[in-house]
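Shown here: the complex without one of its protein chains, the others still in place.
So, chain A:
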Amino acid sequence: MSLWVDQYRPRALDDLHYHQGLSARLKSLAASGDFPHMLFYGPSGAGKKTRITCTLRQLFGPGVEKLKIDQRVFLSPSKRKIEVNIVQSNYHLEITPSEAGNYDRVVIQELLKEIAQTQQVDLNAKQRFKVVIINEADSLSRDAQAALRRTMEKYMSNMRIILCANSTSRLIAPIKSRCLLMRVAAPSDTEMHTVLGHVAKRAGFDLPPEAAQEIINDSGGNLRKAILVLEALKMQSPDLSGPLTIAKPDWETYCQKVAVLIVTEQTPARVMEIRTKFYELLSHCIPPTVILKTVAEAVVGQVDETLKSEIMHWAAFYEVRMRIGSKKIYHLEAWVVKIMSLYKQSFYQFDISEFS
């Protein structure tokens, strides 16, 4: 028994509920014969992946749903072994090169060339080419992106590439100009309403509109999250009536607590306290960027207007540092201390001016 998210995921382009223009466009592209390289981008949970699989199905027929998982080993130039998982069918394969970390270039080079140099021998196949889906394309290293450039043009007769990314800003311009860009925006509230209603109908119950609204507000445009929450709520109270409490993830409440700690007291002892909390969060595999963002947003909600932009500025500043550096906790703490000092300064200045 699978989750509703997977169970009721649309399989064909015609079944998609929103972005009809996009669906029509994808359909005509799939029918036209010269399918271009594509780049799907948009926030998470907007339906990029669903659209890609639907397009593949349109291209190759139901055969693409027969998936197998393969593990391949690549050798880096310094003879290190890199293991990469590949999901593939007869017509396409899917890789997440960022699994290979710094060596993603090797994976791209080897794998794509191998595919590009083998031709489709089955004359009855619907398409001459194979499709390679590259997930998390925006975390590809620069070298890997450069390696993609000429391969994309040279071997286009045997292969098409579909990139899937959250944003286009980290992709180099030559890649963007070689792809057809497909923006998948998050669904609007009404669109989510219809989708949730549809899921509820398929699952065999009626969804009260208030409950749906609650879920939509909580999800922030992330349809996957919305459907997961819907399923969880259904498990809790089967009739979905009365006051609903959408359980927030533990780490989020934890981050809220940290924000309160920052605002209420600014002392070294408090910093130590926060440090243990950060360690706790980090050891539970919450990405440091997410921690920083959530805490920053929570702090911003509790402080004065003048401080808000400062807090966000330093959050952005330390976030970059965190990416460049290797020890995350230093930067998280540096940010906390910075915020505390700013807060204290503004607080006391404010006080003094009032007294005098």
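We adopt the following convention: a residue touches a chain if its C-beta (ideal position, glycine included) is under 8 Å from a C-beta of that chain, and two chains touch if they have at least 3 such contacts; residues count from 1.
Everything below uses one rule, namely that contacts and distances are computed from a predicted model.
Not every chain of the complex appears here, and the one that does not is recorded in UniProt as "P-loop containing nucleoside triphosphate hydrolase protein", selected from "P-loop containing nucleoside triphosphate hydrolase protein", "AP-2 complex subunit alpha", "Lysosomal dipeptide transporter MFSD1" or "Ras-related protein Rab7".
Contact with the undisplayed chain is limited, among A:Asn135, A:Thr168 or A:Gln256, to A:Thr168. For the options A:Gln71, A:Ser177, A:Thr245 or A:Ser326, the residue in contact with the chain missing from this view is A:Ser177. One of A:Ile86, A:Ala146, A:Ile246 or A:Leu282 touches the chain omitted from the figure, and that residue is A:Ala146. By the touch definition given at the top, chain A reaches the unshown chain through residues 24-25, 28-29, 31-34, 36, 39, 41-43, 46, 77, 108-109, 112-113, 119-120, 123, 128, 139, 142-143, 146-151, 153-154, 156-157, 166-170, 173-174, 176-181, 183-186, 220-221, 289, 292-293, 296, 300, 305, 308-309, 312-313, 315-316, 319-320, 323-324.
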